[in-house]
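What you see is the complex with one protein chain gone and the rest in place.
A and B are the chain letters, set down in written order, and residue numbers restart from 1 in every chain.
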Amino acid sequence: MTVQPAMPKCWRPESKPHKFCPGCGHGLVLKALGEAIDELGIQDRVVFGCDIGCSLLAWDFFNVDSIQTHHGRTTPVMVGIKRANPDLICIAYMGDGGGYAIGSQHLVNSASRNEKITVLLALNTVYAMTGGQMAPTTMPDQKAETSPYGRDPEESGYPTQGPEMVAAIAREGSYVARGTTVNMRQLKSYIKKALENQMEGNGFSFVEALAGCPTNWRTNAEKTWNFLQKDMPKYFKVGELKDPGANEKEGQ
Amino acid sequence: MAEVTKIMMAGEGGQGVQSVAQILAEAADNEGREALYIPNFGVEQRGGVSIAFLQISDERIGAPKFDIADIIVALSDRAIYRTKQYVGEKTVFVYDAGIEIPEEDLPKGAAKVLAIPALEIAKNELHPRVFNVMIMGAVIAATKVVTDKAAKDAIEKKLGYKFEQNPKLRDLNYKAIDKGMELV
Partner (left out) sequence: MSEKLITEEKRVFMTGNEVVAWAAVAAGAEIMYGYPITPQNEIMHYWTRLAPKYDRKFLQTEDELSAGFTTIGGVMAGRKSFTATAGPGNTLMQEPLSMAEAMRLPVVTVVQQRGGPSTATVIYSQQEVTLTTFGGNGEGMRVVYSTATHQELFDYTIKSFNVAWKYRFPTFVLGDGYQAKMRESLTLYDPEQKGVDFVPAERFVGKPGTPGVDREPGHYRNTYNVEEELYDVLQEHFADYKKMAEEVVEYDAFDTEDADVVVVSHGVVSRGAKEAVERMRKEGKKVGYFRPITLRPMPEKQLKEVADKAKKLLVVESAQGQFAKLIKDVIYGSTTEIVPLFKPGVGITTEEITAKTKEIL
């Protein structure tokens, strides 16, 4: 008999097993998020918004109020809710296409206005739902459906550095970090800090999470793990870029 | 059906035709009449001829713009060329006497074409700044759409705070209306 690891309390059992592919990183990111919500005891006031792309499959993932929006548009929907009812904890969940391409103006401007919401972005270097096209984050030489010979940076640029971009424009009080599904304990701590930052009303909070997509990468478990653990961090450095809490501690 | 008086004022940006039209509209409204004022706006307002469409009546007013005006006041040569198309056989066409324009370019077929030395009088006897207020006086005299009292009250409402600081300004404006009325 195998023992199933416990589900986070705020997960919705009726919608499990979830709809993501085997080995998909979304389940892990949402596990970290679920545990963070549980630990903070905010299930009753979280609003979870998900984008189009694979993230939309999370629309009934949690026992929290949830809204599935359009591609790239979850950030403004969450901003609208937060502005109208600041007591709610608003989480915008999206992939790298939604956050860095079609919705980049919303991400940039929300960060710049220091909107008191949390954006959680799963980065898997491809447009997964639509069949594995090149994303803003596709690595140099990485093959994708619209870069079949590998991404040529001369032709289509280098991978977008999301948290670095957000950190560059975000104001004091914002929290910005990049975690990875390879290190779940760290990822959860980042997400938790991001949510706490929103709860304290400090400012914009942003966590990018490196996540695997074996389906579109066409990788087995080992290769998926290698890409996540060894290749992706070459461009996507894991760590905290902005942390109001740390500044406070330094000041003390 | 109630008579509608259709007034068009046109000039260069800064000549104040829009503020005069607005004050006239508000004066009519204050007297309980119906007024509709619409500026032509758009890219033109930056460097083009500024036109104000104003209609005053005792009943609700129809379309905001019109084909033929009862009175047109044009304050620059470009304004004359631009407003000619709104002239009908009953139109009174007023322009400033200081505008140099070939006789044949003035509108044909108007009921009356009047050159008034508003700018000159404003400059010499009053102050160039109240040129547009003189024009308002001229329009009032020509159309009787509002009384001079109503116009003065509307000016008071709009510029009262300035008059408080400098009572001479009030006299200047009121004089400008009276002078303007004498011109037509």
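To be clear about the criterion, contacts are C-beta pairs under 8 Å (C-beta built on N, C-alpha and C of every residue); 3 or more make two chains touch, one makes a residue touch a chain.
What you see is a predicted model; the values in this text were computed from it and never measured.
Listed by label, the shown chains that the missing chain touches in the whole complex are A, B. Residue A:66 is the one among A:66, A:124, A:147 or A:181 that touches the chain missing from this view.
From the options A:24, A:56, A:210 or A:241, the residue with contact to the unseen chain in the full assembly is A:56.
As for the chain not pictured, it touches chain A at residues 10, 12, 43-45, 47, 52, 56, 59-60, 62-70, 73, 76-85, 87-88, 105-106, 108-109. The chain not displayed touches chain B at residues 1, 22, 25-26, 29, 34-43, 60-68.
Keep this in mind: only the chains that are shown with their structure count from here on.
Centroid to centroid, with C-alpha atoms defining each point, chain A and chain B lie 62 Å apart.
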